[in-house]
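Mind looking over this structure? Questions follow.
A single protein chain has been omitted; all remaining protein chains appear in their positions.
Note that the chains are named A, B and C in the order they appear, and that numbering of residues resets to 1 at the start of each chain.
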Amino acid sequence: MDFLYNFFISPFVQIADSPLFFVEVLTGGLLSGVMYSLVALGFVLIFKASGVFNFAQGAMVLFAALFFAGFIDKGVPWWGSLILTIGVMVLLAMTIERVVLRPLVNQPHIILFMATIGVTYFLDGFGQTVWGSSVRVLDIGLPQTPLEIGGVLVNKFDIIAAVVAGSLVAVLAVFFQKTRVGRALRAVADDHQAALSVGIPLKTIWAIVWTVAGLVGLVAGVMWGSKLGVQFSLAMVALKALPVLILGGFTSVPGAIIGGLIIGAGEKVAEVYWADAIGGGIEDWFAYMLALVFLLFRPQGLFGDKIIERV
Amino acid sequence: MSSTAVSAASGSDAFTADGRHKIGGVILSVQNISLSFGGVRALTNISFDVRQHEILAIIGPNGAGKSSMLNVINGFYHPQEGKVIHKGQERKRMRPFMAARAGIARTFQNIALFKGMSALDNIMTGRNTMMKSGVLAQAFYLGRARKEETEHREFCEKIIDFLEIEAVRKTPVGRLPYGLQKRVELGRALAAQPEILLLDEPMAGMNLEEKEDMCRFILDVNKEFGTTIVLIEHDMGVVMDISDRVVVLDYGRKLADGTPDEVRANQDVIDAYLGGGH
Amino acid sequence: MIFKKLALAAVGATLAASALSVAPAQAQENGQFVPGLVYRTGPYAPGGIPWADGFADYVSLLNARDGGINGVPLVYEECDTAYNNDKGVECYEKLKGKGPTGGASVQPLSTGITYALMDRVRADKIPMITSGYGRADASDGAVFEWIFTAPVTYWAGADAIVQHIEAQEKSLKGKKIALVYHDSAFGKEPIKTLQALAEKDGFKLDLFPVPHPGLEQKATWLKIGRQLKPDWVIMWGWGVMNSTAIKEAAAVGFPMNKFVGVWWSGSEVDVRPAGMDAKGYLAAQFHGAGANYKVHEDILKNLYEKGKGASDRDKVGDILYNRGLISAVLMAEGIRTAMTKYGNKPMTGEQIRWGLENLKLDDAALDKLGLKGLMAPLQLSCKDHEGGGKVMIQQWSGAAWTPVSDWITPRRDGFLTEMYKESAAQYAKEKNITPRTCN
Partner (left out) sequence: MLYREAGQFKTSYAADQQIFPILQDRVGIAVIAAIALGVLPLVATEYLTTTILIPFLVMSIAAIGLNILTGYAGQLSLGTGGFMATGAFAAYKLSTAFPDLNIVFVFLGSGVITAFVGVLFGIPSLRIKGFYLAVATLAAQFFLLWLFNKVPWFTNYSSSGVISAPPRAIFGDIMVTGSSAHYTAKYLFLLVFVGFLALAAKNLTRCHLGRAWMAIRDMDIAAEIIGIKPLQTKLSAFAISSFYCGIAGAAWAFIYTGSVEPLAFSIEISFKVLFMVIIGGLGSILGSFLGAGFMVLLPVILTNAPHILGLNIPVDMISHLEYMIFGALIIFFLIVEPHGLARLWQIGKEKLRLWPFPY
């Protein structure tokens, strides 16, 4: 009985009691969801263009953040570090394309997936070899102070993160819709062979898409890094992005954003209101369960390409 | 070959002079079938009967809805209207595996073999529905499991002999040439000892010699086991030679239904189909 | 293709060859072998590195300054566990048999590895020292013959923190205290003690588990800071969870001077990433901070001025560095005590256990070691493997940790000791251990 009350009644009583707090939790959740979306975006870009489930995206976030923070620590001004890190990420994308993807072209998806886990290990080791394993403080002057808007407490940092994510999506949209390279990327995403037959070089496209994913990783790395400090644990944000990915669909940029918002808001509301009923610390699995429930109704995610079965 | 495949018919009056099973009553009947995919009509108001022991060909140009028709018959597609009556019983909405268990087997237009498995294993999967040994018996290869494996293996070896693919029985089918894959697929369907066998373009992409072999196999199957065969085929020569009756589809509608000679004479068919290409 | 084959053959051959030769090489040196299970890599490396440096530096100091312990040199070898249980076991198995007498003692520096090694050290007769981590009930030496929890356990730490809060609040009756903890064996250790204290002192305890690794705590802190509004928050965190918690606490406006972390949540690496938000944050410690002790002077003079230090010079005296140092002191003094009975030669694990059980570090001894003020006096026995260590509360000023309390003595008699005994008895029953009799 207690459980039923705690599960079905008490949370709603609490929400009704203090709607302002609910709004606060919801806002907080949506804003942290944006941070997940930032990471999920990188996954989507690569999957869309090459069908590779790039598990190394988390490691790329860490890698980019390590180099960025590392250059700043070495006394390079932030814009210099940014340029240098972009250079590193371009180099990384080209290397991955040459060393990993090209020899594995036409292999089953699971083999490519495994290869990206190999890349994850390599990057984790390489980044730490170069920059060490200690925490690096990354202060790019983002305010952390709380802000009250109409009685609702929000964090300035989270708002900035949302703005950054929004701009990133806008930039990506322009890139995909308006530029020649972007259109080529979309063509490749739709049909590899058709793209090849009209003369779009797959290798270049892959290098470009990995670069773009690397840059998205850099943005995510800088945001997460200035939140948590740059350290090994940053690579684990990938695990927060995966439910976002399946919820939104592997192939959809808007899906990554909407998925992030749903997951972020869902897990915060659940943790605050339902922890009494089922025990706390549920954020770890709740996002996955939420995504799973959505998947049972839409096996391709909210915005993923429809799966057509035929014989 | 074992005679377990022979269904109801028995006695000498069940056979024709050349040793075929006499064509019997209606075994499967499709009535007023309409099927559409998100507004696109694939089949419109189609009705025809399949009689026991006959070879029925479904012909028609590309996109006429032939494969969709087979998919309706074996329960993979669910028509919005109409019904399928199998052995006198109207069929409820069902999953495809139920059709297989009710004695309807098929092959596919684009070969749908299990590429990672050997030819023998592919054919053995055709008999999976008949194997009942439990997990533990299988795990330790004891009693029933061992007996079953050996018995069914013997049956499958007969099919392998019949289809003349002894040399490749242990080869993964992904490595076999196209013609042999088609044979293995036929073998897999035969292994289930079906009453009705649906063949979706069994001769597509074959050279003359391979086609002749395949025709021989189809006729032999029909003759030896009395298996009712519904096949889709583009090669008019083949269709007219081997089938007892022909159903002609065009743009999801039925144009004609009758013996090869009747169909050949049908003006609609000549206009829509034969008149064009042939 | 030929290249491929050659390469494969080469890899295969290397694997085969090395597989045959992985058996641990026996150390030839005629010294006391000291195994070091450390983690300088992995998600918790920021905390593992300074500890390992402190431990290594003290061992090097003994060798450089005194030629070892009573003339027996210490042979130190590290193995990286990456805070990973199976790697920890592998390291332990690799190092335990080295040297003429085997590993002197093992300090796994992880509650998970501690659990994984508990059965093994008993079978191998190697003392395991878990300073400020591991199982609290292992303080009962009658059941846990080979495990030493000196100077303090988590339960003692929890009690000391509550004592400090009581001292600030005068009375705890009706107060609300929240525990934010790493949802693991480590984080759950203090719960039992705090629940007992809540009942005794009449405060209300709320539990907030944070799933590993603790990157996201917004919901937790919204609940604490905006809904529950407790009087105090206690944190049992580790790794990235700490700095995240401090930031989120600041984001909901929770006052830092009402926020106390356990010693694993109270080092420089935890507060620095949080920036100025962390100013005023409190932490319980069982040792002092900074490099202003005689032992540091010796380390700087004997090691760093000769370029032989393990760490950066400015990191000497960091919280976790000092903790590693103290862990090394306990082991070294255990060996030294053992030598008083068994002679000046490399000691076996059993002899070192005797040494640890007869270890007495009073003010005079600490002064002689250059540790006066860095840690509280200790005395261990067969029965008591914790030794009466004390806890102090320190505050982060934005640049350094400064003490804000005196040494607090955890209430062991009649409270913690009883709890240790009860819990140890249950363990003994489960494991079919007959407790030995201590006299």
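Just so we're on the same page, contacts are C-beta pairs under 8 Å (C-beta built on N, C-alpha and C of every residue); 3 or more make two chains touch, one makes a residue touch a chain.
All of these numbers come straight from a predicted model, not from anything done at the bench.
In the full complex, the chain left out of view touches A, B, C.
Only one of the listed residues, C:E93, C:E169, C:D206 or C:D231, touches the absent chain: C:E93. When the omitted chain is restored, the residue from A:I15, A:I86 or A:I117 that touches it is A:I117. By the touch definition given at the top, chain B reaches the unshown chain through residues 74, 76, 95-97, 99-101, 105-106, 108, 112-117, 121, 124-129, 131, 133, 135, 138-141, 145-146, 148-150, 153-154, 157, 188-189, 192. In the full complex, the hidden chain is touched by chain C at residues 4, 7-8, 11, 15, 18-19, 21-25, 38, 40-42, 45, 49, 78-80, 82, 84-87, 89-90, 93-94, 97, 111-112, 115-116, 118-120, 122-123, 135, 183-186, 188-189, 191-192, 209, 211-212, 423, 427, 430-432.
Within the entire complex, the positions of chain A that touch the omitted partner chain are 53, 99-100, 103-104, 107-111, 113-115, 117-126, 128-129, 133, 239, 242-243, 245-246, 250, 279, 281-282, 284-285, 288-289, 291-292, 295-296, 299-301, 307, 309-311.
Throughout what follows, only the chains that are shown with their structure count from here on.
With centres defined by CA atoms alone, the chain at the far end from chain C is B.
Taking the mean of all protein Cα atoms as the centre, the chain whose own Cα mean lies nearest is A. Centres computed as Cα averages put chain A at a distance of 49 Å from chain B. Distance between chain centres (mean CA atoms), chain B to chain C: 73 Å.
Rounded to a whole number, the gap between the C-alpha centres of chain A and chain C is 35 angstrom. On chain C, the positions that touch chain A within their shared complex are 40-43, 45-46, 49, 183, 207-213, 215-216, 218-220, 222-223, 226-227, 239-240, 243-244, 247, 250-253, 269, 272-273, 275, 277.
Chain A contributes residues 18, 21, 24-25, 28-29, 32, 128, 133-135, 137, 139, 144-146, 153, 155, 157, 227-229, 231-233, 236-237, 240, 267-268, 271-272, 275, 279-284 to its touches with chain C in the complex.
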